[in-house]
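Omission of a single protein chain aside, the complex is shown with its protein chains in their original locations.
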């Protein structure tokens, strides 16, 4: 339980002062406009679209910023109204966007049509040729990686373009050089690439990271064979030798394997308002707790709590506070607080 | 199971080329403006109304058109903005509205106030003296009945006015003359007439149709006595000698009796967004599957699937595709497709 | 100028105490739901409708109630959600609706599509067979006419149905019997009847009223010939021998003829938000000022001021206060009051 | 069961004519603007607010007025647009607001952020220094207490200010003097005062009332010790000697103790749309039934039914009719009534 | 004045029967989603977007369809919800979309931010790599060009991609081969290409067309030198030898030169609601009048009237009727029609 605290690779609250960091976490990736018709209206019959933001890395940056962490989000944005809208919105929630590279012709967007069981929620990506997909290693000031406690990446960015893949590889190398720990959420997207395309990249990146987060289904697909769910973490650890592997299992919660022991934490029951972004919210809670020196098991619980709260609000962003997370973990109330 | 395919009365895919049809299905009836306050607001306290379309026959025409069938909808519409709104909307989903008779003073409307259990959803009709209620046999080109694979009618139209009843009788006679099969959905509405008023008309019409669809409750009321639910189809068949009788049972699914055998198909579990139009959506799936040469049992399942999807979207119309229906029937996913 | 105060037929503030009145004004007529798409959207392409109230007499009752007069509105309303919505809304602004007769199948409605020059604003009535059109003299407690200082009628009600005409005739007779003065706003509507149909009714009613208000255009059409605008009032007075005739001239203001002298008052310049109801608002200001003992000329000015303010707000109702009217008349400010 | 009818302190339908009452119920308290973002949007990220009314006593007055009772609501409101908005809205639903004292600088408001389990709904009060909090005994015409069948108070008003407490004390005394029965809903609010602050006031007031309504949790907190839920009513009766004590238990229904016997009635299952105001709706049903001469047990059931219906509609107000309540109690339908 | 009617190149009503045409007009080009924040909100600060359609050729097809012409619109659309939304909407207004080629990854979109003087309205295109930009000559059934009375093209399509330019060239050639007259609206867009890039293409295409429409400013830029406005038509005619040249001059109206004479027609004064699409609306009126056998001068007036009406409604589409156009031309009313 105390493993994570003694691990030299896992930064936490106590080590922060020594390093005199500028940031708690830097992340890079694409944030898009998420356009969705109100309620359960079909996109084909829509007359209006709500504008929200979406993008795994930006979601993580916002969630952590609201929990008091100093986070920076790097990306490329077009220098037009939609591009500035994204930067403004992330900044409004406290994320440092000064590292954004401005330029490129368009903002990536995606359309969400909210279903209701048995009709699934549909995502239509319109992100090809976005400014973010044109990011290159030259866009960012890599020296800042020595001034952050943590670097967070996802498996989405490498799928966007060759230059994006190159940028992620460069980020991993640069972080390694200065000893900054890296978390990677695989975030496998079937609409971006096949698992066969993704596997070698995932293997290459994951084996250099401190912490890898994978959905159980994706973990099984990576390992192949008949891996039982509770052995996915172990299997991925064996595959990559990543110090810590987190496996998320949706309504069944999340588990962790730190090379020695397995931990598990159940999900909180939720009346879902908007499920999108729940995985990123889990990352927010997990990373925040680890940075605060909590045990791996407590961090799983913290992640589950942030994810649960996220699902009760519209939009990808986890607009929650420490108080709310802790109240849910200690004395849940479903009624009215007045 | 294969009865329906060999029945000379039931058109299906294979017969289409022989007859060189212009339409797969013609239907006639009233489509109204459905005006409802947003969410669960009481109509008495409303400030805004959403405009949707409603009307059993138009709903069927739209649903089938989206599933690739060539459908025509006949009615009478006022030559004003609300009337054109209706024609435009049906046409937008691919329905042929060239047979509409223009004229009459007003568009029928109805107000819907959405409840939440235990408060029922309320419908207030304001359809008296509508243009549609003034339709007469002289309004339509009956020669087209020889160029359609199917005629669809409901038990609502005969209740609207004497001239509507006359028109429905004329339609039945004309279809008979050219051997076009007729489906009839009883759609008994307590706010339009009593069962005692409806019974002789239902009996007269149903006994001339190829396929009759009835809610179990209405079927029982027609037959009287202590008919057990699973005998309603048989009872109606005995009463009318209709080749095929379909009995819908809400959350308990649907059943069919083809004179020899009974079939049953369970409903799909649904998180309901808007229930209105679910029965029409069932008809859409049922008729589409029969036209495509599927068995009666498969057609029940197809009907249930279309009805389930309809209930997940606002408005009376079943805006679904074959892909969506088949995905639901083969590998349901409730999550996010991205 | 002081004529109106000394005229025995024109009630004003000073006479109120003597008569121990229950109401300052009773009016009867139809109030409908006014349904309009937002902004300048064409009705044919609309997806939403705003619900407002409209109806000349109810508009007058609301406007006067807000200016402190005790007003009652009589009509017939259906005992359903739309009917109660109308009563609730009128009551919310202080109108006594206890005299409403409940019953009838439907609430009259009308659709408004807001134009922008050179496209005119279009009104589509859907009021046939409304509950209000079924009102009869038996619906109301005529003894109350002896307890009101004023009865207000319009030329719309007689056009709605035979029983409505009968009710208006009855009202005029009953008011006459108890000596209650009557105002009549002709409110000629081309979509309800032709001038040839309206003329004999207007003549019959106007000749029994204390005060008649007519649009200049309608007055000219009534008189015929080449009446110059500023002689319309005189012409109508000669025709009907009505003690006071008011002629409204839109952007050119209003004039009055009291049998001896003519008065005129210019309209206030307005940046129009919603013109509908401006005529009723003029009546509100005119009648309020007369009841308060103001001169006929001042009453014209008061009417113009209320009409101007009404046009700056959405909806038919003149939601203004004495303070606002007087500020406009004394020291207009177009800026921001903060 | 018939106790309540024979009790001289509990007014009911039969006694009404004897007393020639002007009102069935007078209540006094604060009604605020309730401002909430649409859906489940977080207040911190909101762009729009829906305006509804909230305030326990006004809610009770509206609910009863809609059930046919003549109710008056007394309070202090600022003489500005928000203040008049409140009076208009209460009046629109039939409440007599002629006793409102006008003046004071601001309307109390509160913000509601709707949660979804496990995120609780949050209320942020902004009611300090409101006009209502400045009410004094001099604001109201206490002689009217002899012309009402019932006075209704809540435990919220005494918590608002010293002058509010004084006004409530005065109301209790004045009602006592003329023998008008008093109901008191404790409505303990943790954001207004602590239970230690509230207890002596609750004790003082409750011991002078005819009927006291308390949430089980608050009742237990008042009594202290390990009172089992079904003994809370008895315990409160022993504490205050109030003739009738009602204990509400949320999803578990409500119970009553009349000094001799205990009654209990289960809650109706509800798919909740908006829970706020459910307690006031219970009071509405309870008091209405008692006034109509129903038994205490039936009154509990009536209260539960009104509360259930209230939770199916947005806003604090129970916009229900006798028909709807009785249909729910006799033959519940969750489907569509058409 | 009668020149146009006797010209063999200009189709009109009388020739229609001879040719037994399937269409009055075929057009090809891109229709996009036009996404704009409500009112005058800046796009950078928006939370919602209204979905409308935009695209010069589709706009022309819709306008003409509503005026009774049989129009077909050809393009390439992605086979997803946004793509079907476009087809549905054009079809709803009566345009034949059966010639659409389905496929391609994305729907072209553009953002509109409505200004208010002195802030200009801004258009941000996001149309690169759209399905429409991938259209090729192989996508369409060119044999239909012999069954249409008219082909309409614009100078936008050639700027979208090489294959689009090729398609337009092919269309011009095919129409020529079967003698179908061609209209071309230059529609020069500075955000798509420079005038130097556009000039040779415009010259190539215009010289093969029957009718060319150009904005005065663009015409001058094409010709160069100090051409006075009223000589632009003549100059373009000399340049291309196009039988008829139309020059639009915004608020100053439009002019025509038919090789012999010049005609001019003033614009109608308009209180603008939405200016976008006014040029296309002018084309609608012009082409409709010419097809109906009106003189060139009358056609200019008809075009100006349709353009004026279009500017009074939100969205690019001219949702007008012949009645409305003729009422504006004969007896304009700015008031309320009721």
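Before moving on, here are some points about what is shown:
Lettered A, B, C, D and E in written order, each chain numbered from 1.
FYI, contacts are C-beta pairs under 8 Å (C-beta built on N, C-alpha and C of every residue); 3 or more make two chains touch, one makes a residue touch a chain.
Note that the coordinates shown come from a computational prediction; the quantities given were computed from them, not determined experimentally.
Note on the chain not shown: across the whole complex it touches A, C, D, E.
Of C:179, C:224, C:266 or C:314, it is C:314 that touches the chain left out of the display. When you scan E:122, E:163 or E:295 for touch with the missing chain, the hit is E:122. Against the chain not shown here, chain C presents residues 268-273, 308-309, 312-315, 319, 324, 328, 332-338. Contact residues of chain E toward the unshown chain are 39-42, 44-45, 115-123, 125, 189-191, 250, 275-276.
Taking the complete complex into account, residues 35, 42-51, 80-82, 84-85, 88, 105-107, 109, 111, 113, 122, 124, 126, 128-129 of chain D touch the chain not shown.
As a working rule, only the chains that are shown with their structure count from here on.
The chains that touch chain A as well as chain D are B.
Ranking all chains by how far their C-alpha centres lie from the centre of chain A, first place goes to C. Shown for chain A are the residues that touch two or more other chains, namely 42, 44-45, 47, 122.
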